[in-house]
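All protein chains of the complex are present and in place, except for one that has been dropped.
Going by the order they are written in, the chains are A, B, C, D, E and F; count residues from 1 in each one.
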Amino acid sequence: MQMAPQMGYDRAITVFSPDGRLFQVEYAREAVKRGTTSVGIKASDGVVLLVDKRIASRLLEPQSTEKIFQIDDHIGAVTSGLVADARALVDRARVDAQINRVVYNEPIGVEVLAKKICDHKQTFTQYGGVRPYGTALLIGGVDDEGPHLFETDPSGALLMIKATGIGSGRNAVMEVLEEKYDENANIEKTIDLGLEALYKATEGKLTVSTVEIAVVDAKDYKFRKIEPKKVEIYVKSILERLSQ
Amino acid sequence: MQMAPQMGYDRAITVFSPDGRLFQVEYAREAVKRGTTSVGIKASDGVVLLVDKRIASRLLEPQSTEKIFQIDDHIGAVTSGLVADARALVDRARVDAQINRVVYNEPIGVEVLAKKICDHKQTFTQYGGVRPYGTALLIGGVDDEGPHLFETDPSGALLMIKATGIGSGRNAVMEVLEEKYDENANIEKTIDLGLEALYKATEGKLTVSTVEIAVVDAKDYKFRKIEPKKVEIYVKSILERLSQ
Amino acid sequence: MQMAPQMGYDRAITVFSPDGRLFQVEYAREAVKRGTTSVGIKASDGVVLLVDKRIASRLLEPQSTEKIFQIDDHIGAVTSGLVADARALVDRARVDAQINRVVYNEPIGVEVLAKKICDHKQTFTQYGGVRPYGTALLIGGVDDEGPHLFETDPSGALLMIKATGIGSGRNAVMEVLEEKYDENANIEKTIDLGLEALYKATEGKLTVSTVEIAVVDAKDYKFRKIEPKKVEIYVKSILERLSQ
Amino acid sequence: MQMAPQMGYDRAITVFSPDGRLFQVEYAREAVKRGTTSVGIKASDGVVLLVDKRIASRLLEPQSTEKIFQIDDHIGAVTSGLVADARALVDRARVDAQINRVVYNEPIGVEVLAKKICDHKQTFTQYGGVRPYGTALLIGGVDDEGPHLFETDPSGALLMIKATGIGSGRNAVMEVLEEKYDENANIEKTIDLGLEALYKATEGKLTVSTVEIAVVDAKDYKFRKIEPKKVEIYVKSILERLSQ
Amino acid sequence: MQMAPQMGYDRAITVFSPDGRLFQVEYAREAVKRGTTSVGIKASDGVVLLVDKRIASRLLEPQSTEKIFQIDDHIGAVTSGLVADARALVDRARVDAQINRVVYNEPIGVEVLAKKICDHKQTFTQYGGVRPYGTALLIGGVDDEGPHLFETDPSGALLMIKATGIGSGRNAVMEVLEEKYDENANIEKTIDLGLEALYKATEGKLTVSTVEIAVVDAKDYKFRKIEPKKVEIYVKSILERLSQ
Amino acid sequence: MQMAPQMGYDRAITVFSPDGRLFQVEYAREAVKRGTTSVGIKASDGVVLLVDKRIASRLLEPQSTEKIFQIDDHIGAVTSGLVADARALVDRARVDAQINRVVYNEPIGVEVLAKKICDHKQTFTQYGGVRPYGTALLIGGVDDEGPHLFETDPSGALLMIKATGIGSGRNAVMEVLEEKYDENANIEKTIDLGLEALYKATEGKLTVSTVEIAVVDAKDYKFRKIEPKKVEIYVKSILERLSQ
Partner (left out) sequence: MQMAPQMGYDRAITVFSPDGRLFQVEYAREAVKRGTTSVGIKASDGVVLLVDKRIASRLLEPQSTEKIFQIDDHIGAVTSGLVADARALVDRARVDAQINRVVYNEPIGVEVLAKKICDHKQTFTQYGGVRPYGTALLIGGVDDEGPHLFETDPSGALLMIKATGIGSGRNAVMEVLEEKYDENANIEKTIDLGLEALYKATEGKLTVSTVEIAVVDAKDYKFRKIEPKKVEIYVKSILERLSQ
């Protein structure tokens, strides 16, 4: 990146550059690009979230590097970027979801929740005295309007999307998804597709121990983590298929 | 843009340059100029809003890149510029409209709403600790005084206008409108004119899948999005006519 | 303007330069000098406000570029400079006028109102965290002490004056007024004088469609806009007389 | 003024320079030095305030450039420097005087009032987020302890004085007063002395139309402006005497 | 560290650098890296915290350089980095633990407590007007879900971990732990492992007088400091074993 | 003063320089060093305060340049430095003294009062958004513990002292006092000593009209200004004695 001509515009938080860009937001996106690779894909019967956690010290408790979070019974999220920022956003989302249950006596809509998070993020790009969140989220869930997948970035922009990736391996993931995404595929097949995308993103270095998968099932509106044993079966099958 | 002589005046938010300009506001306008091309035109029997969304990944949910927003039953808006800023302004406008219904028991006047948005924007150009909104809006609606179209920019300036464009293709749009606008044309013909303007703005790269159209009809004071199928018919007819 | 020796003094809002000037206020005045030319003249039987709006796109609604605002039944104002700032000041003035009616059960004095606006403007030149208003106003009205005309600038200074101009054509306007102002002239003749000043300020490019005129009549204490048709007659007569 | 060695100390509001000076206060004094020349003189039977307003456009309402203000029945003030700052201080002084009447049921002492204004000014030199007032005041009045004259400057310093001048002609004024002041002279003779000082300060360019005179009479404790006709007589007599 | 190209990004608290890093947080981590070496290890029957205090003046009261703190009956913590920051965080943790007892009438969960501390730390990296905490903590405790060990750093990131080290000797500690950690070892053996790690970290300069050890026992959920005499026995045994 | 190496440390208010100095406080002391010379001396039977006001325009009211202030019946103070700051501190001291009378029904102790002023001054050296007071005070008074003399400077430091001087002539004053101070001298003789010190400080330019003297008498605990006539006698006697 060539710095000299932008000197000054990228230091203050809430200031436009002469060509109408918000550098702090763009730099926060760099924090996301250096993060773990996460994938979200809508299946015909639910939503699938996958992540390659990369870190695999035997001293780490497996749940410690959790990158897929349950927000509510029917909503999950996977993050890339600053982990402390991610936890703060996830906590906020969980509270928003609980408040909705208390106030309206029903689960929060997936889009309503995604918008709330984005509004909060936008505020951190316009007011002084704070920095933008250095975290992108994929939010997947099922409500009465079916399965949904949303992508947010540090600017607070929101995309309703069928399949996408964030983090360091995003480009590789998008290539796979653009080519092979099938919206009629069921959850099983969609997990396979997601793992293939992660396989490409990691240049084949995908391992059984670093993959985490969660689904929200359209049948029962429930978020659930895939158990490590089952993850192992999925990953092995992919490795066999692709490393030939 | 030649930067050296203005150094310093364009960094602080609320400061005039020696020639009486507010650089932050002008830079925010650059964010608008880099945005999607939007068009608003008053017809004899309503108001038409059009936008060319440009993005056309098959992985995106069509409604995700929505650029035309319903504010109230009788008012819609189309935006160019930072999408997160746009959503924040649209949300604010929706709340203003609802408050008017609750407090005065009647729909908000289109101009009243447009002024409220602009007052809010102006504040963000005069007080410290915030940046201006990087978003322009075209606000179209029908009230007891007939159809109205308003254009606002990041400064909070407000124009009541018959036909206009914002975003990257603004110049091309304005050329078409200046030449061909007919205030006696009905909604049908006005949509044609708007698409012609978008066709010019995209240098003929207009496609069926990226165009979004909405109207507010003077007959029933109702905002409605044109269904994709009908949009397709309009666009095809324009493409046939102009690409000959 | 030679920048180097003042470097630094003109960036902070509330800081004096070594020779006792407030640069931000002077720069705000530049915003006024780049604005539309407005004229205010006291007649024997009222006050006249005129403006040449310069913009004449057929796509603009005529009322959109309104530069003469009614503040109260008996007071009007014309502005030059940043239009969003002007609207904010005019709104504030209208509220001040209404509060006076509610609290004291009588119309606000013209000078009282003008001072309130100026006090507000002065505050924005002395306290940090804000920029000065980039707008000058001519405030004309009639109260029990007769017709009044006031001029304010971004510093919050206030002049009670008989005839004056603001905006880009100020110098030309002042030349005409200094030479030809007659305080015994009635409204009709005063409008002629004002148009002659605008004619000079526009170097003869005065057109029927860009002129806006309002008067406050000393007979009934009422502000009224001159209807476009009548404006046309005035302007044509001037054009005939002067372009010979 | 040689800037280089002080660089930095004169930009921040509340900061001392290495030699113990407050540059912002000194720069505010420059604003006063560029202001109109005002004179205050104690007579044996009252206090006299005079000012040469310099501006003499026939388009200005005479009262518009008022530089001598009545604060209360028994107190007046004349100002030099930023006119909007002056109005703000005068308004504050009037409110202080009224509060005294309400709370203590008696007119405010002249010194009490002068101190209140100075305390307020001092605050604006010690706290951040504001600039000093760019205005000096001469405050003249009569209370039970006789006639008083006070001079304040932007630092908030206060002088109880017999005769003094502020503004651009201060040096010339002081020369005359140092030489010719007679504390036993009555108001009539004191006005003559004041006009002579203004004559010197304007290098003989004193004119009938730009001089403003007010007195507070020790007989009835009343502030009154000298009527224009009477001012004319005084000025003419001075012009005759001195321009020979 | 090469400074020139990042100049400016590392001064402001809440600002991203062009490559998406938060320099202030990274610099705060340097404060941790210069701190005393602390070790935390989960045993089969509890958690062990150890620290080598390095300082050994006979003038210091032994408890003065306390680096292992009891947070609640069932939770302890060991810190590296700025000692005053550590004390502030420990005090905060103790209050959080007490509040939990008062509000919910039960001991706080170890993870709940660790998250609360991390949320607090994250806030200090995103809002202006403060600096990040220059302290890392190892938090060990036992609750109904068994023994837990958490590691936090100045960013507010949180790791649930089996064995780890912080401070200047971290690398040496991690080498030992990666190689020799056995999650089935009991507290006794785990203390031996921890001391071996400290021995490596201090390059054999481990002394009886500078080591501090605490355990939280899974049998009774109690935090207790190992008495100096017993510490002496452990240390001597290690020194004998390793210095041969 | 050599500026280059300290650049930056002396601009911000509450910042230490690398060698542990607070430049703003030291610069404020420069303001004191440029002030009028004041002297305070404890006598066997009271305290004496003296000042050489230097200014001697016949246009100034004598009380205008008052530098010795009565704080309460039994306490006086003399100041050097910024006069507006001095007035603000003296006002604050008077209020503190009155509050003590109201709350405790007894006169405030001299040391209590001096400490209150110093605490207030210290605050202005540690918190941002303000500058230190540019004023030193000598506070003299008599209470049940006898006569007291205190010296404070802009840092808020406080000295209980027997004899001292502040302002531009401090060094000359101190020389005289160090040599000739006699704590058994009575008020009369002490005044003579003070005048001798002022004589030295003014290099013999002491004049009858610029000296101001006040005493607090240990017999009746009363502050009183020495009348001008009596001052004249003292000064003349000194001038005779010393100028031989």
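The criterion applied here is as follows: a residue touches a chain if its C-beta (ideal position, glycine included) is under 8 Å from a C-beta of that chain, and two chains touch if they have at least 3 such contacts.
It should be emphasised that the depicted structure is a prediction, and the values quoted were computed from it without experimental measurement.
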Options E:V47, E:L82, E:C118 or E:A157, residue touching the unrepresented chain: E:L82
Among F:A163, F:L195 or F:I213, the residue in touch with the chain that has been omitted: F:A163
Selected from E:G46, E:G76, E:P132 or E:G194 as touching the chain missing from the view: E:P132
Positions on chain F where the hidden chain makes contact: 5, 8-9, 12, 14-22, 115, 118-119, 121-123, 125-129, 155-164, 174, 177-178, 181
Residues of chain E (touch criterion as defined above) contacting the omitted chain: 1, 3, 7, 10-11, 13, 23-24, 27-34, 57-61, 63-65, 82-85, 87-88, 91, 124, 128-134
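The definition used in the following text is that only the chains that are shown with their structure count from here on.
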Given chain A and chain D, the chains that contact each of them: none
Copies chain A and chain E touch via same or different residues, half shared test: different
Taking each chain's C-alpha mean as its centre, the one farthest from chain B: F
Averaged-CA centre spacing for the pair chain E and chain C, given as whole angstrom: 69
Distance from chain F to chain E - Cα centre to Cα centre, in angstrom: 55
Junction residues of chain C, two or more chains touched: 128-129
Pairwise touch network: line, ring, star, complete, or other: line
Chain pairs in mutual contact under the definition given at the outset: A-B, A-E, B-C, C-D, D-F
